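One structure, as C-alpha coordinates, below. Some questions next.
Every protein chain of the complex appears in place save one, which is left out.
The block that comes next holds subunit A.
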Amino acid sequence: MRYLTSISSAVLLSVGAVAQAEDVTITVWSLDKENQPAMNLAREFSEMDNGITVDYRLIQFDDVVTESMRAFATGQAPDIIAVDNPEHALFAARGAFLDLTDRVAESEIINADAYFPGPLNSVTWNDRLYGVPKATNTIALYYNADAFEKAGLDADSPPETWAELVETARTLNNPEESVYGIAFSAKASEEGTFQFLPWAQMSGGGYDKINTDGAVEALNLWKTLLDEGLASPDTLTRGQWDSTGTFNSGNAAMAISGPWELNRMVEEAKFNWRVALLPVPEEGAQRASAMGDFNWAIFANTDHPDEAFQAIEYFASQDHRLFPEFGQLPARSDIELPPTGVAPKDAALQVFLEQLQYAQARGPHPEWPKISKSIQDAIQLALTGQMTAEDALNRAQTSIDAVLAD
(Lines give C-alpha, C1' and ligand atoms only; values in the text may rest on other atoms or scores of the structure.)
Protein backbone atom coordinates (compact mmCIF):
# COMPACT_ATOMS: atom_id res chain seq x y z
CA MET A 1 0.00 0.00 0.00
CA ARG A 2 2.80 2.30 0.95
CA TYR A 3 4.60 1.59 -2.34
CA LEU A 4 1.47 2.25 -4.24
CA THR A 5 1.03 5.66 -2.70
CA SER A 6 4.56 6.72 -3.48
CA ILE A 7 4.29 5.46 -7.07
CA SER A 8 1.03 7.23 -7.66
CA SER A 9 2.34 10.44 -6.17
CA ALA A 10 5.42 10.18 -8.40
CA VAL A 11 3.14 9.83 -11.41
CA LEU A 12 1.09 12.77 -10.30
CA LEU A 13 4.22 14.82 -9.84
CA SER A 14 5.52 14.06 -13.30
CA VAL A 15 2.16 14.89 -14.84
CA GLY A 16 2.28 18.16 -12.98
CA ALA A 17 5.75 18.81 -14.31
CA VAL A 18 4.60 18.29 -17.89
CA ALA A 19 1.74 20.74 -17.44
CA GLN A 20 4.17 23.22 -15.92
CA ALA A 21 6.61 22.97 -18.80
CA GLU A 22 4.06 24.46 -21.17
CA ASP A 23 3.50 27.35 -18.87
CA VAL A 24 6.46 29.71 -18.72
CA THR A 25 6.86 32.06 -15.80
CA ILE A 26 8.81 35.25 -16.29
CA THR A 27 9.74 37.71 -13.59
CA VAL A 28 9.30 41.45 -13.97
CA TRP A 29 10.82 43.98 -11.57
CA SER A 30 9.66 47.53 -11.68
CA LEU A 31 8.96 50.43 -9.38
CA ASP A 32 5.39 50.95 -10.63
CA LYS A 33 2.65 50.68 -8.02
CA GLU A 34 -1.04 49.72 -8.45
CA ASN A 35 -2.11 52.85 -10.29
CA GLN A 36 0.96 52.96 -12.50
CA PRO A 37 1.45 51.26 -15.84
CA ALA A 38 3.91 48.38 -15.34
CA MET A 39 1.99 46.59 -12.63
CA ASN A 40 -1.27 46.70 -14.59
CA LEU A 41 0.25 45.78 -17.93
CA ALA A 42 2.14 42.90 -16.37
CA ARG A 43 -1.07 41.56 -14.85
CA GLU A 44 -2.97 41.88 -18.11
CA PHE A 45 -0.22 40.11 -19.99
CA SER A 46 -0.13 37.37 -17.40
CA GLU A 47 -3.90 36.85 -17.65
CA MET A 48 -3.80 36.54 -21.43
CA ASP A 49 -4.11 33.01 -22.79
CA ASN A 50 -0.52 32.73 -24.04
CA GLY A 51 1.01 30.23 -21.64
CA ILE A 52 3.13 32.93 -20.02
CA THR A 53 2.69 33.85 -16.39
CA VAL A 54 4.22 37.02 -15.06
CA ASP A 55 5.60 37.21 -11.57
CA TYR A 56 5.65 40.92 -10.76
CA ARG A 57 7.85 42.38 -8.06
CA LEU A 58 7.66 45.97 -6.90
CA ILE A 59 11.03 47.48 -6.02
CA GLN A 60 11.73 50.88 -4.52
CA PHE A 61 13.32 53.59 -6.66
CA ASP A 62 16.45 53.73 -4.50
CA ASP A 63 16.96 49.97 -4.64
CA VAL A 64 16.60 49.31 -8.35
CA VAL A 65 20.29 49.24 -9.19
CA THR A 66 21.69 47.61 -6.05
CA GLU A 67 18.96 44.97 -5.85
CA SER A 68 19.23 43.95 -9.46
CA MET A 69 23.04 44.00 -9.46
CA ARG A 70 23.06 41.74 -6.45
CA ALA A 71 20.52 39.46 -8.08
CA PHE A 72 22.51 39.39 -11.31
CA ALA A 73 25.78 38.66 -9.51
CA THR A 74 24.20 35.69 -7.75
CA GLY A 75 22.37 34.42 -10.83
CA GLN A 76 18.91 35.34 -9.59
CA ALA A 77 18.19 38.28 -11.83
CA PRO A 78 14.63 38.79 -13.07
CA ASP A 79 13.84 38.30 -16.76
CA ILE A 80 12.66 41.87 -17.27
CA ILE A 81 13.55 45.01 -15.40
CA ALA A 82 12.54 48.64 -15.57
CA VAL A 83 15.71 50.71 -15.07
CA ASP A 84 16.24 54.46 -14.80
CA ASN A 85 17.59 55.70 -18.12
CA PRO A 86 20.98 57.11 -16.99
CA GLU A 87 21.75 53.77 -15.37
CA HIS A 88 20.91 51.72 -18.44
CA ALA A 89 24.46 51.87 -19.84
CA LEU A 90 25.88 50.64 -16.53
CA PHE A 91 24.24 47.30 -17.23
CA ALA A 92 24.40 47.28 -21.01
CA ALA A 93 28.14 47.98 -21.18
CA ARG A 94 28.84 45.03 -18.90
CA GLY A 95 26.80 42.61 -20.96
CA ALA A 96 24.16 42.26 -18.26
CA PHE A 97 21.36 43.16 -20.66
CA LEU A 98 20.27 41.20 -23.69
CA ASP A 99 21.02 42.75 -27.08
CA LEU A 100 17.58 43.40 -28.53
CA THR A 101 18.67 44.95 -31.84
CA ASP A 102 17.66 42.01 -34.06
CA ARG A 103 14.46 41.29 -32.20
CA VAL A 104 13.38 44.93 -32.48
CA ALA A 105 14.25 44.94 -36.19
CA GLU A 106 12.00 41.90 -36.75
CA SER A 107 9.24 43.07 -34.44
CA GLU A 108 5.96 44.17 -35.96
CA ILE A 109 5.01 46.02 -32.83
CA ILE A 110 8.13 47.88 -31.78
CA ASN A 111 9.49 50.32 -34.31
CA ALA A 112 12.73 51.94 -33.17
CA ASP A 113 12.24 54.94 -35.47
CA ALA A 114 9.04 55.91 -33.70
CA TYR A 115 10.88 56.72 -30.46
CA PHE A 116 12.19 60.15 -29.54
CA PRO A 117 15.95 60.35 -30.08
CA GLY A 118 16.78 61.02 -26.41
CA PRO A 119 15.08 57.95 -24.93
CA LEU A 120 16.30 55.77 -27.79
CA ASN A 121 19.85 57.00 -27.22
CA SER A 122 19.63 55.98 -23.56
CA VAL A 123 18.95 52.33 -24.43
CA THR A 124 21.71 52.30 -27.03
CA TRP A 125 25.26 51.18 -26.33
CA ASN A 126 27.84 50.83 -29.13
CA ASP A 127 25.08 51.21 -31.74
CA ARG A 128 23.13 48.26 -30.40
CA LEU A 129 19.77 48.38 -28.64
CA TYR A 130 19.72 46.97 -25.14
CA GLY A 131 16.23 47.94 -24.17
CA VAL A 132 13.03 49.72 -25.06
CA PRO A 133 12.03 53.09 -23.54
CA LYS A 134 9.15 52.67 -21.12
CA ALA A 135 8.01 56.27 -20.81
CA THR A 136 9.67 59.65 -20.84
CA ASN A 137 9.58 63.08 -19.30
CA THR A 138 11.44 66.35 -19.48
CA ILE A 139 11.56 69.73 -17.81
CA ALA A 140 10.22 73.11 -18.86
CA LEU A 141 9.36 76.45 -17.30
CA TYR A 142 6.13 76.78 -15.31
CA TYR A 143 4.98 80.32 -14.67
CA ASN A 144 2.26 82.06 -12.72
CA ALA A 145 0.33 84.07 -15.34
CA ASP A 146 -1.53 86.06 -12.67
CA ALA A 147 1.76 87.16 -11.10
CA PHE A 148 3.01 88.19 -14.54
CA GLU A 149 0.01 90.45 -15.09
CA LYS A 150 0.17 91.86 -11.61
CA ALA A 151 3.80 92.81 -12.17
CA GLY A 152 2.94 94.42 -15.51
CA LEU A 153 4.45 91.65 -17.63
CA ASP A 154 2.83 90.06 -20.65
CA ALA A 155 1.72 86.57 -19.67
CA ASP A 156 1.65 85.60 -23.34
CA SER A 157 5.35 86.17 -23.79
CA PRO A 158 7.24 84.25 -21.14
CA PRO A 159 11.04 84.68 -20.94
CA GLU A 160 12.77 83.12 -23.92
CA THR A 161 16.42 83.75 -23.18
CA TRP A 162 18.56 83.38 -20.09
CA ALA A 163 18.88 87.16 -19.69
CA GLU A 164 15.12 87.57 -19.93
CA LEU A 165 14.64 84.82 -17.36
CA VAL A 166 16.81 86.61 -14.80
CA GLU A 167 15.14 89.94 -15.60
CA THR A 168 11.68 88.39 -15.20
CA ALA A 169 12.71 86.75 -11.94
CA ARG A 170 13.87 90.15 -10.66
CA THR A 171 10.57 91.75 -11.59
CA LEU A 172 8.48 88.99 -10.02
CA ASN A 173 10.59 88.64 -6.89
CA ASN A 174 8.74 90.07 -3.91
CA PRO A 175 10.39 89.36 -0.54
CA GLU A 176 7.77 91.36 1.41
CA GLU A 177 5.12 88.91 0.36
CA SER A 178 7.47 85.92 0.55
CA VAL A 179 7.44 85.37 -3.18
CA TYR A 180 10.62 84.27 -4.92
CA GLY A 181 11.13 84.95 -8.60
CA ILE A 182 11.81 81.31 -9.47
CA ALA A 183 12.08 77.83 -7.97
CA PHE A 184 14.32 75.07 -9.24
CA SER A 185 16.55 72.39 -7.78
CA ALA A 186 20.34 72.41 -7.42
CA LYS A 187 20.31 69.54 -4.98
CA ALA A 188 23.43 67.39 -4.64
CA SER A 189 21.72 64.38 -6.16
CA GLU A 190 20.79 63.16 -9.63
CA GLU A 191 18.11 65.88 -9.58
CA GLY A 192 20.74 68.62 -9.59
CA THR A 193 22.46 67.13 -12.64
CA PHE A 194 19.09 66.59 -14.30
CA GLN A 195 18.28 70.29 -13.92
CA PHE A 196 21.70 71.70 -14.79
CA LEU A 197 22.82 69.57 -17.71
CA PRO A 198 20.30 71.05 -20.21
CA TRP A 199 21.74 74.51 -19.54
CA ALA A 200 25.20 73.25 -20.41
CA GLN A 201 23.87 71.39 -23.46
CA MET A 202 22.02 74.31 -25.01
CA SER A 203 25.16 76.43 -24.74
CA GLY A 204 27.26 73.87 -26.58
CA GLY A 205 28.51 71.76 -23.68
CA GLY A 206 27.62 68.29 -22.51
CA TYR A 207 28.38 65.82 -19.79
CA ASP A 208 31.78 65.20 -21.36
CA LYS A 209 32.44 68.93 -21.89
CA ILE A 210 31.14 70.57 -18.75
CA ASN A 211 33.59 73.49 -18.47
CA THR A 212 32.58 75.33 -21.63
CA ASP A 213 32.07 79.10 -21.51
CA GLY A 214 28.35 78.51 -21.87
CA ALA A 215 28.22 76.16 -18.91
CA VAL A 216 30.22 78.61 -16.80
CA GLU A 217 27.79 81.34 -17.80
CA ALA A 218 24.85 79.09 -16.90
CA LEU A 219 26.28 78.28 -13.48
CA ASN A 220 26.98 81.98 -12.87
CA LEU A 221 23.38 82.67 -13.80
CA TRP A 222 22.20 80.13 -11.23
CA LYS A 223 24.48 81.83 -8.74
CA THR A 224 22.96 85.20 -9.57
CA LEU A 225 19.51 83.78 -8.94
CA LEU A 226 20.62 82.61 -5.48
CA ASP A 227 22.86 85.54 -4.55
CA GLU A 228 20.23 88.12 -5.38
CA GLY A 229 17.65 86.15 -3.45
CA LEU A 230 15.57 85.49 -6.58
CA ALA A 231 15.40 81.82 -5.60
CA SER A 232 15.28 80.37 -2.10
CA PRO A 233 18.63 79.35 -0.58
CA ASP A 234 16.92 76.01 0.01
CA THR A 235 17.26 75.43 -3.73
CA LEU A 236 20.56 73.82 -2.75
CA THR A 237 18.98 71.09 -0.67
CA ARG A 238 15.47 70.76 -2.02
CA GLY A 239 14.36 68.37 -4.75
CA GLN A 240 12.17 69.35 -7.68
CA TRP A 241 8.94 68.11 -6.10
CA ASP A 242 9.37 70.27 -2.98
CA SER A 243 10.62 73.26 -4.95
CA THR A 244 7.61 73.17 -7.23
CA GLY A 245 5.46 72.86 -4.12
CA THR A 246 6.45 76.45 -3.27
CA PHE A 247 5.33 77.50 -6.75
CA ASN A 248 1.96 75.83 -6.21
CA SER A 249 1.50 77.65 -2.92
CA GLY A 250 2.26 80.98 -4.59
CA ASN A 251 5.67 81.45 -2.97
CA ALA A 252 7.55 81.33 -6.25
CA ALA A 253 6.40 82.97 -9.47
CA MET A 254 8.16 80.53 -11.82
CA ALA A 255 9.40 76.97 -11.49
CA ILE A 256 11.47 74.58 -13.56
CA SER A 257 10.12 71.06 -13.41
CA GLY A 258 8.47 68.29 -15.37
CA PRO A 259 5.05 66.92 -16.36
CA TRP A 260 4.87 64.80 -13.19
CA GLU A 261 3.78 68.02 -11.48
CA LEU A 262 0.68 68.53 -13.63
CA ASN A 263 -1.90 66.58 -11.64
CA ARG A 264 -0.87 68.07 -8.33
CA MET A 265 -0.71 71.56 -9.80
CA VAL A 266 -4.24 71.28 -11.20
CA GLU A 267 -5.41 70.53 -7.68
CA GLU A 268 -3.27 72.82 -5.60
CA ALA A 269 -2.41 75.94 -7.59
CA LYS A 270 -5.09 78.58 -7.05
CA PHE A 271 -3.98 80.80 -9.91
CA ASN A 272 -3.57 80.68 -13.67
CA TRP A 273 -0.43 78.86 -14.57
CA ARG A 274 1.18 78.01 -17.88
CA VAL A 275 4.21 76.26 -19.24
CA ALA A 276 6.90 77.54 -21.61
CA LEU A 277 9.94 75.99 -23.22
CA LEU A 278 13.18 76.28 -21.25
CA PRO A 279 14.85 79.62 -22.06
CA VAL A 280 17.92 79.45 -24.29
CA PRO A 281 21.25 81.35 -24.02
CA GLU A 282 20.30 83.81 -26.74
CA GLU A 283 17.68 84.07 -29.42
CA GLY A 284 18.00 81.33 -32.00
CA ALA A 285 20.35 79.20 -29.91
CA GLN A 286 19.87 75.46 -29.95
CA ARG A 287 17.39 74.03 -27.47
CA ALA A 288 17.98 71.25 -25.00
CA SER A 289 16.22 69.71 -22.09
CA ALA A 290 16.62 66.92 -19.64
CA MET A 291 15.23 63.49 -20.27
CA GLY A 292 13.91 61.36 -17.50
CA ASP A 293 12.00 58.13 -16.83
CA PHE A 294 12.62 54.44 -17.17
CA ASN A 295 13.48 51.84 -19.81
CA TRP A 296 12.56 48.21 -20.22
CA ALA A 297 15.39 45.72 -20.50
CA ILE A 298 15.86 41.95 -20.48
CA PHE A 299 18.64 40.42 -18.43
CA ALA A 300 21.20 38.54 -20.50
CA ASN A 301 21.00 35.38 -18.42
CA THR A 302 17.25 34.90 -18.82
CA ASP A 303 15.98 31.43 -19.69
CA HIS A 304 13.05 32.84 -21.63
CA PRO A 305 14.27 35.62 -23.91
CA ASP A 306 11.43 35.11 -26.44
CA GLU A 307 8.69 35.21 -23.87
CA ALA A 308 10.30 38.20 -22.17
CA PHE A 309 10.48 40.09 -25.44
CA GLN A 310 6.86 39.17 -26.13
CA ALA A 311 5.96 40.80 -22.82
CA ILE A 312 7.85 43.97 -23.70
CA GLU A 313 6.09 44.00 -27.06
CA TYR A 314 2.79 43.88 -25.23
CA PHE A 315 3.85 46.73 -22.92
CA ALA A 316 4.88 48.82 -25.93
CA SER A 317 1.63 48.05 -27.73
CA GLN A 318 -0.24 49.69 -24.85
CA ASP A 319 1.75 52.94 -24.97
CA HIS A 320 -1.32 54.85 -26.11
CA ARG A 321 -2.85 54.25 -22.67
CA LEU A 322 0.10 55.70 -20.76
CA PHE A 323 -1.11 59.26 -20.68
CA PRO A 324 -4.89 58.94 -20.41
CA GLU A 325 -4.79 56.21 -17.77
CA PHE A 326 -1.56 56.79 -15.90
CA GLY A 327 -0.51 60.38 -16.64
CA GLN A 328 2.85 59.38 -18.13
CA LEU A 329 4.26 60.44 -21.47
CA PRO A 330 5.04 57.74 -24.03
CA ALA A 331 8.58 57.98 -25.39
CA ARG A 332 7.25 57.91 -28.95
CA SER A 333 6.31 60.55 -31.49
CA ASP A 334 3.71 58.38 -33.27
CA ILE A 335 1.13 58.51 -30.50
CA GLU A 336 -1.54 61.19 -30.35
CA LEU A 337 -2.34 62.19 -26.83
CA PRO A 338 -6.08 62.78 -26.40
CA PRO A 339 -7.14 65.99 -24.64
CA THR A 340 -7.94 65.55 -20.96
CA GLY A 341 -10.50 68.36 -20.86
CA VAL A 342 -8.48 70.28 -18.27
CA ALA A 343 -7.40 73.33 -20.27
CA PRO A 344 -4.12 74.32 -18.51
CA LYS A 345 -3.02 70.69 -18.44
CA ASP A 346 -3.69 70.19 -22.14
CA ALA A 347 -1.87 73.38 -23.03
CA ALA A 348 1.07 72.36 -20.84
CA LEU A 349 1.16 68.97 -22.46
CA GLN A 350 1.68 70.47 -25.89
CA VAL A 351 4.67 72.44 -24.57
CA PHE A 352 6.14 69.35 -22.94
CA LEU A 353 5.71 67.39 -26.16
CA GLU A 354 7.60 70.07 -28.04
CA GLN A 355 10.26 70.23 -25.35
CA LEU A 356 10.66 66.44 -25.53
CA GLN A 357 12.05 66.70 -29.03
CA TYR A 358 15.06 68.47 -27.56
CA ALA A 359 15.43 66.16 -24.59
CA GLN A 360 18.87 64.57 -24.36
CA ALA A 361 19.87 61.43 -22.53
CA ARG A 362 22.28 61.69 -19.61
CA GLY A 363 25.24 59.74 -20.88
CA PRO A 364 24.88 57.00 -21.87
CA HIS A 365 27.94 55.99 -19.91
CA PRO A 366 28.51 52.97 -17.65
CA GLU A 367 30.06 55.19 -14.96
CA TRP A 368 27.23 57.71 -15.04
CA PRO A 369 26.82 57.98 -11.24
CA LYS A 370 30.42 59.19 -10.95
CA ILE A 371 30.09 61.69 -13.79
CA SER A 372 26.89 62.96 -12.28
CA LYS A 373 28.52 63.33 -8.88
CA SER A 374 31.28 65.51 -10.33
CA ILE A 375 28.67 67.80 -11.86
CA GLN A 376 26.70 67.96 -8.60
CA ASP A 377 29.85 68.84 -6.67
CA ALA A 378 30.66 71.64 -9.11
CA ILE A 379 27.16 73.09 -8.83
CA GLN A 380 27.26 73.03 -5.05
CA LEU A 381 30.79 74.39 -4.71
CA ALA A 382 30.02 77.30 -7.01
CA LEU A 383 26.62 78.13 -5.55
CA THR A 384 27.92 78.12 -1.98
CA GLY A 385 30.68 80.48 -3.04
CA GLN A 386 33.54 78.15 -2.18
CA MET A 387 34.83 78.23 -5.75
CA THR A 388 34.17 80.32 -8.81
CA ALA A 389 31.90 78.71 -11.37
CA GLU A 390 34.86 78.40 -13.69
CA ASP A 391 37.13 76.66 -11.17
CA ALA A 392 34.35 74.38 -10.01
CA LEU A 393 33.51 73.28 -13.54
CA ASN A 394 37.19 72.85 -14.40
CA ARG A 395 37.53 70.60 -11.40
CA ALA A 396 34.48 68.62 -12.50
CA GLN A 397 35.94 68.33 -16.00
CA THR A 398 39.17 66.91 -14.60
CA SER A 399 37.39 64.18 -12.69
CA ILE A 400 35.02 63.46 -15.59
CA ASP A 401 38.02 63.15 -17.90
CA ALA A 402 39.51 60.64 -15.48
CA VAL A 403 36.30 58.60 -15.58
CA LEU A 404 36.04 58.80 -19.38
CA ALA A 405 39.67 57.77 -19.81
CA ASP A 406 39.23 54.55 -17.83
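What we mean here is this: a residue touches a chain if its C-beta (ideal position, glycine included) is under 8 Å from a C-beta of that chain, and two chains touch if they have at least 3 such contacts; residues count from 1.
The rule is simple: contacts and distances are computed from a predicted model.
Selecting from "GLPGLI family protein", "Peptidase M48 domain-containing protein", "Carboxymuconolactone decarboxylase-like domain-containing protein" or "Inner membrane ABC transporter permease protein YcjO", the unshown chain of this assembly corresponds to "Inner membrane ABC transporter permease protein YcjO" (UniProt protein name). Only one of A:272, A:340 or A:384 touches the chain withheld from this view, namely A:384. Here one chain is not drawn; of A:90, A:202 or A:265, the residue touching it is A:90.
When the missing chain is restored to the complex, the residue among A:232, A:302 or A:328 that touches it is A:232. Considering A:189, A:263, A:286 or A:350, the position touching the chain not shown turns out to be A:189 (whole complex). If you put the missing chain back, the residues of subunit A touching it would be 62, 65-66, 69-70, 72-74, 90, 94, 96, 178, 187-189, 232-238, 246, 251, 369-370, 373, 377, 380-381, 383-384, 386.
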